[in-house]
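Have a look at this one before I ask anything.
Note that this is a trimmed complex: some chains were dropped, and none of the rest were shifted.
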Amino acid sequence: MADLTLREKMREIIFGTEPGPGRTFDIVLIAVIISSVTALFLDSVASIHARWGDWLYAAELGFTLLFTVEYLARIYCSADRRQYMFSFYGLVDLLATLPTYLALLVPGAQHLLVIRIFRVLRVFRVLKLVQYTSEANVLLRSIAASRHKIFVFFTTVLTLVIAFGSLMYLIEGPANGFTSLPRSIYWAIVTVTTVGYGDIVPHTALGQVIAALAMVTSYAIIAIPTGIISSELLQEAQREATRSQCKACKKRGHDRDARYCKHCGEALPPKF
Amino acid sequence: MADLTLREKMREIIFGTEPGPGRTFDIVLIAVIISSVTALFLDSVASIHARWGDWLYAAELGFTLLFTVEYLARIYCSADRRQYMFSFYGLVDLLATLPTYLALLVPGAQHLLVIRIFRVLRVFRVLKLVQYTSEANVLLRSIAASRHKIFVFFTTVLTLVIAFGSLMYLIEGPANGFTSLPRSIYWAIVTVTTVGYGDIVPHTALGQVIAALAMVTSYAIIAIPTGIISSELLQEAQREATRSQCKACKKRGHDRDARYCKHCGEALPPKF
C-alpha cells in the first residue's frame, strides 16, 4: 500500500491547490513557468541572444528537464492516466517539453521552438478557474445562440470587402500600391475593421471617396455584432432568472442572489 | 414525356442538394468556383501573371465555358425560366460568364473582368442558407425599425465631419497635407471612424488639439449606432419570444404576457 499512498500524496501535491505542500508546489511551478517564458522572450531578441544566448540555452535545457520530470510525475500519479494525457492540459504539458527534444534530434525543427510559448497557458491551470467556467459557458452559449446571425454578418462583411477591394483595384491600380486583387482585399479588411495601418492608402480622389464610403459603412457594420452579443447576453441573464422556481407559489424570475421568493416570501431552494 | 423527365432529373441534380448525384454536382461546382476565383486572384499578381499568364488565361476560358454550359443547363431545366434569369442568383450566374466574352469582343472591356470575382457569391447558393434567411430578416428588420435614428446619426456625423474638415483646412493648410477641402474632409472621415491611416496627420499644435477633440467626439459617437442596434435587436428578440399567432388577424409579435391580440383584440391561444 506504500506505493498507492505515495501516488496519492504526490497527486495531492501536484494536482491539489490546498494550503501546505500543494500550494507551495503551485507557487514554485508558476515561478518556473514565468521564468521559462521570460527566457524565451529574451532569447528571441537578437542583441540579447548574441550576448546571453548560451546561458539562455542552458536555462532552457534546465526548464525542459524540470517540465519533463513534472510531466512524468503527473502521468505517474494521475488517477486516470489516459484521461490526463489526452486532456487539454495534458497536451499543453507535453507541448511544453517536446519541441526542445525535437530541435535537438531533428535538424530544421527550430521552427517548432516557438510552440513552447504556450507554456504560459499552464499558469491558468494553477489558478483556480472552476468558478470562471460557468461564466465562460454563458459567453459561449450567447455566441452559439447567435451563430446564425454572426454567419449572416460575416457573409455580408465578406461580400463588402470583396466589392470594395475589387473596386479599389480598378480605380487605384498597381501604381498606388493596390498591386493585386488579394492585396486590395487585404486593404479592404484593414480599412473595414478600422485597423488602418496606412501601409496601403488611396491616392486618387475617386479612390478616397470609395475609401470614405467603406469607412462609414464599417462604422454602421461594427454596431451589428455588438448588438447581437449584447442582446443575447441580456436574454441569457433573463433566462437565468427564470430557472429557479418557488415551491410555494410556483413563480419564477428570481435574481441570482435571491434567497427568498419575491412574490410570496417563501425560502427558495439553495443553488448548487 | 422523356423530355420532361430529363428536365426534372437535371433540375434535381443541378438545383437539388440531396445526397446522391445532386450533392456530387454541388461539391464539384464548389471546387470549380473556388479554383476559378483562385485563378483570378493569382492572375492579378504581376509576378505570377508574367510567368503563368497564358496558362491562367487558358484555365479562365475553360472555367467560363463550364459556367456557360451550367448557366444554359440551369435555364433549360428550371421550372420558371424567366423567374430564374431575373433572380439574384440568375444574374450572378450570368455575370460569372459575360465579362470574359465581352473582353474577347469589345476592346477596352478588360476593366469588367474584375466583376468575375463575384463568382464567389455562387458558393452561398450551394450552402443550404434557408435557415439563415429568418436570422437575416431579424437583422434587416432591426435596421429598418431604427432607420430614422440611423439617418439622424449619419446627418450628425456628416455635419461633424464637414465642420472638423473645414476647420483643419483653415488651421493646417496645404503645407501640412490638408491640400484641399475634400481632402480635409477625407481626413476627418478617416479620423472619426477611428481608421487612422496616418497618411494625413496634423502638424501644428492647434491642429492636434482639434484632432484630439474630433477623436474624443468619435468615441462618444461610435456608441450611438451600437446602442441603437442593440436596443432594437433585443426588442425584436422579446417580440419574437412568443411564437403565438392571432387566429383572427393572423398577426404575430405579441408580448410574452399578452392574453389578447394587440392588433384586433381577439383572445390569443393559451401558452404551453
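In order of appearance the chains are A and B, and numbering begins at 1 in each one.
By definition in this document, a residue touches a chain if its C-beta (ideal position, glycine included) is under 8 Å from a C-beta of that chain, and two chains touch if they have at least 3 such contacts.
Just so it is clear, the structure is predicted and the values come from calculations on it, not from any experiment.
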item	value
Homomeric assembly size (copies in this file), of which only 2 appear in place	4
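Keep in mind that, in the parts below, only the chains that are shown with their structure count from here on.
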item	value
Centroid distance [mean C-alpha coordinates] between chain B and chain A, Å	30
Chain A partner contacts - residues on chain B that touch it in the complex	40-41, 44-46, 111, 114-115, 117-118, 120-121, 124, 131-132, 135-136, 138-139, 142, 150, 154, 157, 182-183, 185-186, 189-190, 193-199, 222, 225-226, 228-234, 236-237
Residues of chain A touching chain B in the complex	148-149, 151-153, 155, 158-159, 162-163, 166, 169-170, 174, 179-182, 191, 194-198, 201, 205, 208-209, 211-212, 215-216, 218-220, 222-224, 226-228, 230-231, 234-235
